[in-house]
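All protein chains but one are shown at their positions in the complex.
Chain IDs A and B follow the sequence of writing; residue 1 opens each chain.
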Amino acid sequence: MFTFLHKYASPQYFYSWSASWQKWASIIAALLMSVGLYYSLLNSPADYQQGETVRIMYVHVPAAWLSMFGYMVMASAAIVTLIWRIKVAEIMIAQCAVIGASFTALALITGMLWGKPMWGAYWVWDARLTSELVLLFLYFGVIALSGAFDDERAGARAAAILTLVGIVNIPIIHYSVEWWNTLHQGPTVSKFDSPSAHPSMLIPLLVMALAFKAYFFAVLFKRARTELLLRERNTSWVKALLKEAV
Amino acid sequence: MSKYKKSNSLQSTALQCERGGRVLFDNLTFELHAGEALLVQGANGSGKTSLLRIITGLTTAIEGDVLWNGRPITADEQAYQRELLFIGHQSAIKQELSVRENLRLHYALNGCGADSMVELAEKVGLRQRLGVICSRLSAGQQRRVALARLFLSEQPLWVLDEPLTALDVDFIATIEACLQAHLANGGMLILTTHRGLDLGTATIRNLDLNESAKK
Partner (left out) sequence: MRLFLFIFKRDMLLAIRRRRELANPLVFFIMVVSMFPLGVTPDHAFLAELSAGVIWVTALLAALISMDSMFRSDYDDGSLEQLLLMPGSKVVLISAKIAAHWVSIGLPLVIIAPLMSFLLFLPPQALPSLIITLLISTPILSLLGAVGVALTLSLRGGGVLSSLLTLPFYVPVLIFSTMAINAAAVNQPVSGYYALLAAFLIVSILLVPFAVVAALRVSYN
């Protein structure tokens, strides 16, 4: 296991195999995104309650799912970092945090846009929005911490510990917010989570969710590869690579 | 007569350390046996403190292990720490406590010690100042409080980071005598210092970090 991991995760080896992964992830993301957007924006029914605004859901819900998914990928990278000290995993943490934070922000913004016509205000202390907000704070913490160290590897390890403390805390935060919300909130439209499970709406939603995940990996690989070149710029394999390119 | 086991040894497999993407040292190896001293030399920022931290086990090297009697120090951390005395760059003296209270912490850190507190204070020349709060002492006197641990120590391996900073000539002679006695007893010594030090007849090995960085 260990030698296997070390071989495939050595910076040079990772750089070569991730190129095709990045390419395929981008292609899949583009395909799914065009199909998903067509169905969700043009070829799916409007909601009987929410009208055309329901189409925001096709972006909002996948973004919210991805914000959680991104944290889980980050936590996996954190575990690998702490146990095996693998450079590529160390780089992944900060990159996951940036992408995850962007999608969390997207979920918040689309949630606010959806809220204006539904609630009459851009911001309501709704359970899901509040949870996303706290998640955004957690992402900010990881980004700030990993960037604060002069030594990038120490920064990555610190961020890894914070990520893992976070992963224990996220469910607790989530349930506390949910509970707090049911106690304080009067009756509001609570169909925020999932558009009714009718196939004509569910399928585009799932396609969009997959498209987002493919996009996530495409960007993650792209960013990780760039960062890897930057950090390894003094090594012989990067120098050889640059010479080849010139 | 030797107080410590003759068979004690400390060595390393190729150690690597980098800081902020810059390699401080790579493929660094050393070896040390009972009764020997290792003098670590290098310019500022060459990784002396990092190396000492790796040797003490406060941090681990990116590559390579430190071996105590042939076994990695991480394998049984507590057993290794019982054999180790480390005095760092900072004195680890609590400014708010009196000399007596700080010495009492030394006893606890060392586990035991033959001398009574008054004898110990006498040795480091602070007998008259036992009740004084350490923030009122001079830098040299504080350093003396820190180095008092050497006289208590039952550990065979001493790791000292710039032990002579701020000391006066008389006390440096005392410390030299103490180090010589330790080595004669079969103890081991690793230290960094900017000034020359007389270690008597003991074998002295040199480790130059400037050279290993160039490699």
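We take it that a contact is a pair of C-beta atoms (placed from the backbone, for glycine too) under 8 Å apart; a residue touches a chain by one contact, two chains touch by 3 or more.
Just so we're clear, the structure is a prediction, and the values are computed from it rather than from any experiment.
Looking at A:K87, A:R157 or A:K213, the residue that reaches the missing chain in the full complex is A:R157. When the whole complex is considered, the residue among B:L67, B:L105, B:V132 or B:A202 that touches the unshown chain is B:L105.
In the full complex, chain A contacts the hidden chain through residues 82, 134, 137-138, 140-141, 144-145, 148-149, 151, 153-154, 157-158, 161-162, 164-166, 168-169, 172-173, 175-177, 179-180, 183.
One chain is missing from the display, and on chain B it is touched by residues 53, 56-59, 78-79, 81-82, 84, 86, 88-97, 101, 105, 108-109, 111.
The criterion applied here is as follows: only the chains that are shown with their structure count from here on.
Of all the residues in chain B, the ones that touch chain A in their complex are 18-21, 62.
Residues of chain A that touch chain B in their complex: 85, 150-153, 231, 234.
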